[in-house]
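Submitted below is the structure of interest, expressed as structure tokens.
One chain of protein is taken out of this complex; the other chains stay put.
Per-chain residue numbering starts at 1, and chain names A and B are given in the order in which the chains are listed.
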């Protein structure tokens, strides 16, 4: 019983550290400290409470559903839950229904994690990563508009024309430093540069290489976003940086073996993530939801999906089609791979 | 020839009963009675005619395309067609082009059913269910805005802010009974509580267990929708109940073997479907289309997808990536499963 309890604590801390792909309880403690600091600074504790509730419920749900034990122990069923728990109170005002939402949302995030594992990962070799959080978060924030018991505060519907910007000027050096750290803090939806610094410390404690990739991702995002003329307010809050930071880390260090070629590939992915951030912000805006880490998730999926020796389907008949294709020989390598 | 004809009638009736996962011609007759009663009550017969045309065209298309014979005979290529046939005249005003739309839409629903079978079902083990109807219906109602020959009457584009509600009061007992039955009738897009009762009778005739799950789904949906403060008008029309009813049935009885654990799992899925209903209503509103059974389809896919022994991808390199990952050992179970 005591062992069980301490295991849950460890799983919860590791689950929190897995938001940045780490499996390290100390890193998890620092991440919680970063969340709590932001709550303290803004006097809004619902996000910290939500984080705890989210990761505990998600982890317990994984246990109840007999999910893979080693994965549960290493926190792989917890990191989507902690993000759901931080995100919902960030975008929805406090109410009894909000907490129903957080609990159900965290439990469902575990089911979705298992669903992504069985399909995307199991069949296509693509890590689900924070995709389950994005899907859960989108559905629940959008759904909140339909419910009188919930009030969306952190987002508002708008059309793309509301985005038209003048060319941005380059921020002052002190602000550049703030942006650098906020780009990291916003992975946990925290606008505080202090929180970002604590998180970065937690990453370096777990892995120097991961820390360096995080730094590189934040710098690339800043240069690209400012160079393209993104909304200076959004850039300043770190909203153009958190997805690229995750992409740099995921593509450059975690899911591919670091090498000069992989570093170049990860740099392209990181630049692309800034563009995808700009796009998804516009695309989800009419329904009044934030893009969350979807820019990272989409870009990472696309950059991790390609496999060795895979060729596009040639412009020749596909094999085994239902209609009138009886004797098509399985000639092409892609068709063969598919069979 | 006579045998062929009678087969088609049986297939059409079974196809209609398959909307609720039943394979029972008597149930199909009752479902048609429910549709006809709603037409009679509202003096709008296009939906009943559409239902017949839809299921006949979809079934004949399956025969012409040499789709799997056993599946065609059991109605598995008909139930998306009958829903297309009811839905299009519900949301689009009568015109010659509407009937072109119904015929082509029903035929295409069979192709999409075959496409979902070969991919979602064949590769990921997820039943396509009414997904093909949702996709066909969305495309055709959205497309109707572009065509002068079609006039969309049953839906209108709006932004999420149009959804903000005050907290709902609890309906009177007599209205609760109406909602209970309308939640079932709306699976066929019927707002009549009498139609809902006829449909429920049809389900009980085919399977008592399925009938009980339908009852439970309707009750859960009512409690959750009212408790969250959903729009009282929509709740009263049964619009928050039809997808949860299908989820309760699909997850609790049809696609998993009923057990205490599965019942708890299905209850979570049913609650989640109410939230997804709220979300998808908002998400599709800007393009002026109804969400149809998409809340059921999405939730069911996510709850049915998880497989035994499937672990999320560990935060380690994926195997066989195109770039710079030449000698990655296929260490992790997910990667192995993918190969």
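Definition applied: contacts are C-beta pairs under 8 Å (C-beta built on N, C-alpha and C of every residue); 3 or more make two chains touch, one makes a residue touch a chain.
Nothing here was measured: the structure is a model prediction, and the numbers come from that model.
Student: In the full complex, which of B:138, B:242, B:275 or B:296 touches the chain missing from this view?
Tutor: B:138
Student: From the listed residues B:12, B:25 or B:112, report the one that touches the chain absent from this view.
Tutor: B:112
Student: Among B:8, B:33 or B:104, which residue is in touch with the absent chain?
Tutor: Of all options in B:8, B:33 or B:104, contact with the hidden chain holds for B:104.
Student: For the chain left off this view, which of A:40, A:99, A:204 or A:301 is in contact with it?
Tutor: A:301
Student: In the whole complex, what residues of subunit B lie against the chain that is missing from view?
Tutor: Output for subunit B: 18, 21-23, 65, 67-68, 70-71, 74, 76-77, 97, 100-101, 104, 107-108, 111-119, 121-129, 138-140, 142-150, 152, 156-157, 254-257, 259, 261-262, 265, 286-288, 304, 306-308, 310, 322-323.
Student: Name, in rising order, the residues on subunit A that touch the hidden chain in the full complex.
Tutor: Subunit A touches the chain not shown through residues 65-67, 114, 118, 123-126, 159-161, 163-168, 227-231, 265, 268-269, 271-272, 275-283, 285-286, 301-303, 305-307, 309-325, 328, 333-335, 337-339.
The rule is short, and it goes like this: only the chains that are shown with their structure count from here on.
Student: For subunit A and subunit B, what's the span in angstrom between their mean Cα positions?
Tutor: Whole-Å distance between the two chain centres: 30.
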